[in-house]
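The complex is shown incomplete by one protein chain, all other protein chains being positioned as in the whole.
When the chains are written out, they are named A and B in that same order, and each has its own residue count from 1.
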């Protein structure tokens, strides 16, 4: 287009060209945005959730609710938005979807650990006008209501359930290794000793599994690392001083435990640990095949074995034992656990929050919540659900895990937590691959933490 | 993806001289660009400005902000000056990925693809026709497969219970665990597998333009095959070698999917080249501004390489 030679009718064209050239930089993108960024139909409710592996529990829950809901509201449709991604990717993809009005879902299923970060980023809208009026708000446990309330005092989500963590062990493996069927370790050392005994007696069985490394996402940080750390005297965050903790002895000790597990090969192979979907393989194959001694994991994992699961394993009630996670050397209460939970939230760009909330209500009716709790093997946070006859005896493990709630720790409820969690996963990966010593990895974590939250928000652990 | 152009097998200058004919031989009416005549170029220029130049300009802006997917930078973006670059230059993980990018480029492109491609091209000249046809077809098949498929195939090849271990344990050797112990080497081998065809095609085309009497006279002089290769073939192929090296370097610099599928940059960042580091920072950690700063550095390296390539390109391609 450059250096046009003067032509009789050049002026017109030159004006035209100049206009075009100017428009070239601005118009195309704006025009595109205009013609593709139409308003979404508010009568279609887009519901986003994680779909990973072969489980269909979420899908079933939403579909079941949608069926009755659309009978009541024939003018509305429910659109499922299954986000096929592993743990960390799910949150990122969800955030990406929520960041634009054109792609935003109307209702999203979120782990409470990411909730406040998403509130901080402006992806979610407060639901103060709906939640307190909702008939089951008062039925919801205090701790859970706090978990969905942000620093600004607004409510941002409706909690669905909570969970706690312990050790699941295979009684068959224990019997074969000459270990007692009734197991209650009282220190980390006892855990390691048990694992060594299994390794010795049954070389083809992996003694134990602990989620670790980046590919396991939040599972590694919570089921893996924090279950250890909260059994030491250290914490991630000092609630009193309102500072994140650096230079923590418990951090190093927890990584040291991890290194021992990997160094002595008391667990599955490294490549299995790096597989983001190893969880499903463990639940559906390795455990039922009796190839794993024990696993530090959440209350819900028996959902993989119940009747409705893709590969039911009815023997689990007899075969699997559960026990509490001991503290480092039996100090403190002697045992520890962490509680988390999930929730439904309404994105900033939901086309009609009122409609979104009406579907949320339908998902969370007493009847629906009971069905969901039983299918998912989870711990309810609702009194109305706990009172229902069917809920009580639904699982032999429910009482045990519910009992742990009273003394459970919660993750720091701060927007920075997801990033801190990534730094923890990174530290674990450095140690499990023997790329760093626990001390080095802990020092790298401290530096990363300071980077994330800022100099003013951290303090050295007091000796 | 990287699509590149090359003119590997140029003939002699005399052969090419006639290409300039169209513009010379004609009278004035058709040969100067006028405004009307430039109209057909508008769609292409619009696309390039909007989707190539636009993002590049935008990345210069973004790299100086704290724009993020989550956390503070998500709700509100502000200028942070050179902070992102300072962070990068003081971050061990950044230098780790710079080093790995270097290793990956040198091992897989400059050494692996380049030499294997040359060897294959030389063998093609002598080997049995049928063998040549079958083997080149296989090598080219590896090259045309989609990146994700290639990544997955090579992952199975190197995996603990994969094909490679089946074979080496069958002959009594201890199994390897490259994906864990030396992942950068595993992904480098994968890139050789995937990219050798390119160099092979470039060199075989270039070799075919070497007149065979050059070899014959060298053979009469009593030069052995190695001497002949170094003193006859290499000097003749020098332009092709230079161009090829630039092109495969450029392609290798931007390899993402292959590594992402095979190792995800891990374990413990031991195969995290710059594109993977950039991706992880921008998306897993949500730091778009910082990720863009790293991307901009990668773009600058690519631009420098591309300029070098431009200088090496034979003159007639620039007319």
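Keep in mind that, in the parts below, a contact is a pair of C-beta atoms (placed from the backbone, for glycine too) under 8 Å apart; a residue touches a chain by one contact, two chains touch by 3 or more.
The rule is simple: contacts and distances are computed from a predicted model.
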Can you match the unshown chain of the complex to its UniProt protein name from these: "Xanthine dehydrogenase family protein subunit M", "SAM-dependent methyltransferase", "Carbohydrate ABC transporter permease" or "Diol dehydratase reactivase subunit alpha"?
"Carbohydrate ABC transporter permease"
Tell me which residue among A:97, A:228 or A:338 touches the hidden chain in the full complex.
A:97
One chain isn't shown here. Among B:141, B:173, B:214 or B:234, which residue touches it?
B:141
Can you list, in ascending order, the chain A residues touching the missing chain?
1-3, 29-30, 32-33, 35-37, 52-54, 81-86, 93, 96-97, 99-103, 275-278, 280-281, 284-285
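By definition in this document, only the chains that are shown with their structure count from here on.
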Over in the complex, which chain B residues touch chain A? Could you list them?
32-36, 38, 41-42, 45-47, 49-50, 54, 68-72, 74-75, 87, 159-160, 177, 179-180, 264, 266-270, 283-286
In the complex of these two chains, what residues of chain A are touching chain B?
1, 3-5, 7, 10, 13-14, 17, 20, 24-25, 28-29, 88, 92, 95-96, 99, 114, 117-118, 120-123, 213-215, 269-271, 274, 415-416, 418-419, 422, 429-430, 432-433, 435-436, 451
